[in-house]
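Yeah, one chain of the complex is gone here, protein chain that is, but the others are all in their spots.
By written order: A, B and C. Residues from 1 in each chain.
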Amino acid sequence: MTTLSGLGEVRQVIRVAIAGGSGYTGGELLRLLLSHPGAEITHVTSQRLAGKFVTKAHPNLRKQTSLKFIDIRGLGQCDTLFLCLPQGESMINIDRFRGLASSIIDLSSDFRVSDCKLFARYYKEQHKAPHLLKEFVYGIPELHREEMKNAHLISSAGCNATATILALHPLYRNALVESNRTVVEAKVGSSEGGNRESPGSHHPERSGSVRSYRPTHHRHTAEMIQELGDTVSFSATSIEMVRGVLATCHVFLNRNVNEKDIWKIYRDAYGSEPFIRIVKERDGIHRYPEPKLLIGSNYCDIGFERDPDSNRVVVLSAIDNLMKGAAGQAVQAFNIMHGFDETTALAFPGLHPI
Amino acid sequence: MTTLSGLGEVRQVIRVAIAGGSGYTGGELLRLLLSHPGAEITHVTSQRLAGKFVTKAHPNLRKQTSLKFIDIRGLGQCDTLFLCLPQGESMINIDRFRGLASSIIDLSSDFRVSDCKLFARYYKEQHKAPHLLKEFVYGIPELHREEMKNAHLISSAGCNATATILALHPLYRNALVESNRTVVEAKVGSSEGGNRESPGSHHPERSGSVRSYRPTHHRHTAEMIQELGDTVSFSATSIEMVRGVLATCHVFLNRNVNEKDIWKIYRDAYGSEPFIRIVKERDGIHRYPEPKLLIGSNYCDIGFERDPDSNRVVVLSAIDNLMKGAAGQAVQAFNIMHGFDETTALAFPGLHPI
Amino acid sequence: MTTLSGLGEVRQVIRVAIAGGSGYTGGELLRLLLSHPGAEITHVTSQRLAGKFVTKAHPNLRKQTSLKFIDIRGLGQCDTLFLCLPQGESMINIDRFRGLASSIIDLSSDFRVSDCKLFARYYKEQHKAPHLLKEFVYGIPELHREEMKNAHLISSAGCNATATILALHPLYRNALVESNRTVVEAKVGSSEGGNRESPGSHHPERSGSVRSYRPTHHRHTAEMIQELGDTVSFSATSIEMVRGVLATCHVFLNRNVNEKDIWKIYRDAYGSEPFIRIVKERDGIHRYPEPKLLIGSNYCDIGFERDPDSNRVVVLSAIDNLMKGAAGQAVQAFNIMHGFDETTALAFPGLHPI
Partner (left out) sequence: MTTLSGLGEVRQVIRVAIAGGSGYTGGELLRLLLSHPGAEITHVTSQRLAGKFVTKAHPNLRKQTSLKFIDIRGLGQCDTLFLCLPQGESMINIDRFRGLASSIIDLSSDFRVSDCKLFARYYKEQHKAPHLLKEFVYGIPELHREEMKNAHLISSAGCNATATILALHPLYRNALVESNRTVVEAKVGSSEGGNRESPGSHHPERSGSVRSYRPTHHRHTAEMIQELGDTVSFSATSIEMVRGVLATCHVFLNRNVNEKDIWKIYRDAYGSEPFIRIVKERDGIHRYPEPKLLIGSNYCDIGFERDPDSNRVVVLSAIDNLMKGAAGQAVQAFNIMHGFDETTALAFPGLHPI
């Protein structure tokens, strides 16, 4: 870590590296960190593209950087190491990575679930580094900001989990929810599947599809159970969209709470959050959260509608899965961890129309 | 009604007319009836396009027909009159229409709900022809085939209601469902909104959107309550798609039923149905119902997945909203009513890829 | 070949087989031939899926057929053999195939170009069966109908070539075109690339893309040169679309011809063609050919606009690449070859909206 004197104040520059930087999450991390005044990217690794310019994988960064990928074996010392490796790689190599960097932010799912048994139930394997599970801070700043300030190990949260947990946490925290009845259905885009082609991602098949790709037992359910303290019946449906998640959460209230009360609960929970907006308008075409308005931004938009016919409230939550659902939230955690303004490098508001 | 001798057998030709033929449902009816060997289209009305060729509204029918729209006041006698009028028009003018035709198939929502109070609760108005409500047969052949054979008045079913009811009826009929807990979320295309532009249908706004357009109190819920005998928590989300509905139905079972039992229930219910396919494959990319495979076809594809973590079963149901959800199902009812083979004019299987 | 007595007349039933039936073109051939009253499908081959139901590859055909794929070595005798094999396979194995069937319709590009040198220039290899090149009839019925009636070998035409040649042939035949100046740009869908995934067909990359995939030297140019007798500057751009081609043809006239004259030329050329429609309306939103209206149909829609600022006429031509650009046109040729009504099994008009 070096210090930088300039613009009237002493600022630090954090040396960061990205392991596994050729995927979509790695690309977004690169885009964000290149514009971060307090970060200097020292290394980006890729097995497949070692030796090539990062713009080969991330053509939007042409003219932004002349960085090249290196082999992961060439990773040197840095301050913060971001891990964007395939599932299972982080937990196997975590000791080596800890030797390279004073802090680690893992964007894989390896360290999200702190309970071994819950992990094993959803991931169908035994955890390889169970001793570290409790040391990782779960990566949703709105729930774990204080822990992040002194953290050395942060595990970012799953995209569907982020959307669902942020949508439901205020109601659960206020003990308003009938246990064991919540149903969540997430509509998700194709970038959730990563950057490698497969028969299911072939354009003529995937285009326009409404694919019930995980009707039950989705892995992100484990995180929801952990953070909400209740079971959630979760389903994920892939739709025609590249980026974005809309989680439609059907919650059944255990006592009579009207719309105004719910407004208050959400305002109390999120009123001062920089990246959460409550979106609920009476008219117009943007009455509720809409993922396409969030493409490229770190916002989570949350809205709700009280069902006049029952004790149901439908809570709607939208994010960009690669931003608030991955790289953006990781940079938000990085900012908190290092004392930067939480919105640094995350100011892009999204586009309209798009 | 005239009779036609030909091809070795005596066949009847039914004179049909379409009131309100310039919309999307009217266009599909026209397409189907033009290829129906037992139907002769005598009139098609449109207020907006009276005097113009029907191909002005339905350009896919170029070179198929030289029919022109007439003003609705010019409607003459016919055997079967299809009503594709805006909501409210059928019930106001039903007496006049009954004087023109010996049988009526109404594709609007006016006569779907046979209980006055249930109608008023969801449509926010008093019914204008309540004495006729019990005379209309509800238009899902799989549930009401026998009544249709002698019916003179048929009300076709709502598209979301059709997908949901066909998905759930076997489980409800077998009394396997925990009452009052079912949650259904339908993903729907833009053609559900009809053929007139609006701020919300403007392409830059609607394209790629995931719009929570009716999170609660959707009108089609009334039909679900009527046919299933239980409340359903229904939400509809508009996604990037022109035609199609995928209903994802979260049902909670009241006793332990395994996957094999559920297979049997659906096979018993639908095994001999010409337009229902049970779609549930172990692998591949088409494991579950997919609306895009049904575009232009009258199929309803139904699949399901047992949740290993709870007593939930997720039932998936796909249709083309303009076919099995509107014009196709109406022609299926027409075939039953007049003794034609039920699949007449409905043989198109859908396309792949699309 | 057997004969069938029924419905008052004696009809023949042609035994057909499909070599390479698991691809998109094979799937469309299957769909069409299953509904063809004069065809009986004896075999469908697939190396990858031998032993599996054809519905594994073509899920739209569920409940339509219980055919299974066989290995190509199991191909037996038949009347007409359709070849849908990868480029190069037909010309290598043509002798064996001729021993199996009295007539062959090849849907690959192997026998489209009858001039060896032209073939070598565009395909970068020597032809493996040059002695047969002149025996194959080029598969556009509107240009070669008479030859097809007695043909035993037909090579279907390329999709982009079909759209372009049908658009331009009337002007060229009337010697109205400035030689060597025509520019054609085709907008094409992703199904042109076949059914196997690739980095370029991965949905997050391909979705919404406008990819200049072949700005120059496209192979289909060879067919255009052959059929039009002039060079054409052709470019193909992949856009967000699964099926469809729109060829925008910029032609420079060598003498002053007004719009009315051009109308007459196209009406003379195509007025009695069952699958060509001249689409040119003064107002409305469907003034010109639109590929999406043709999905699943065998039509080629052609329109044009005279440039008031120069001697240019822009001719627009739309087809479904898998239908009039492949399987549909092959069945049209099959119908001509065997004396069936040319529209048999090809009556589907397309959908609106879609």
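Going forward, a residue touches a chain if its C-beta (ideal position, glycine included) is under 8 Å from a C-beta of that chain, and two chains touch if they have at least 3 such contacts.
As the structure is a computational prediction, the values presented were derived from the model and not from experiment.
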Practice problem: Can you work out which residue in C:183, C:257 or C:347 touches the chain that's missing from view? | Solution: C:183
Quiz item: Of the residues B:12, B:195, B:226 or B:311, which one touches the chain left out of the display?
Solution: B:195
Quiz item: Of C:12, C:64 or C:209, which one is in contact with the hidden chain?
Solution: C:209
Quiz item: Among the options C:97, C:288 or C:334, which residue touches the chain absent from this view?
Solution: C:288
Exercise. Check the options A:88, A:130 or A:296 and report the residue that touches the missing chain.
Key: A:296
Quiz item: For subunit C, which residues touch the unseen chain?
Solution: 180-181, 183, 185, 187, 199-200, 204-205, 208-212, 215-217, 221, 231, 233, 235, 237, 239-241, 244, 246, 248, 250, 284-285, 287-292, 303, 305-310, 312, 314, 316, 318, 353-354
Quiz prompt | Missing-chain contacts mapped onto subunit A | solution = 7-8, 24, 27, 31, 35, 56, 58-64, 191, 195, 242-243, 277, 279, 284, 286, 290, 293, 295-297, 299, 347-354
Self-check item: For subunit B, the residues touching the chain missing from this view
Solution: 24, 189-191, 195-199, 201-204, 206-208, 240, 242
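Criterion: only the chains that are shown with their structure count from here on.
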Practice problem: Could you grab the centroid distance between subunit A and subunit B? Build each centroid from C-alpha atoms only and quote it in angstrom. | Solution: 40
Quiz item: Any idea how many Å lie between the Cα centroids of subunit B and subunit C?
Solution: 35
Quiz item: Multi-chain contacts in subunit C: which residues touch at least two other chains?
Solution: 24, 191, 195, 242
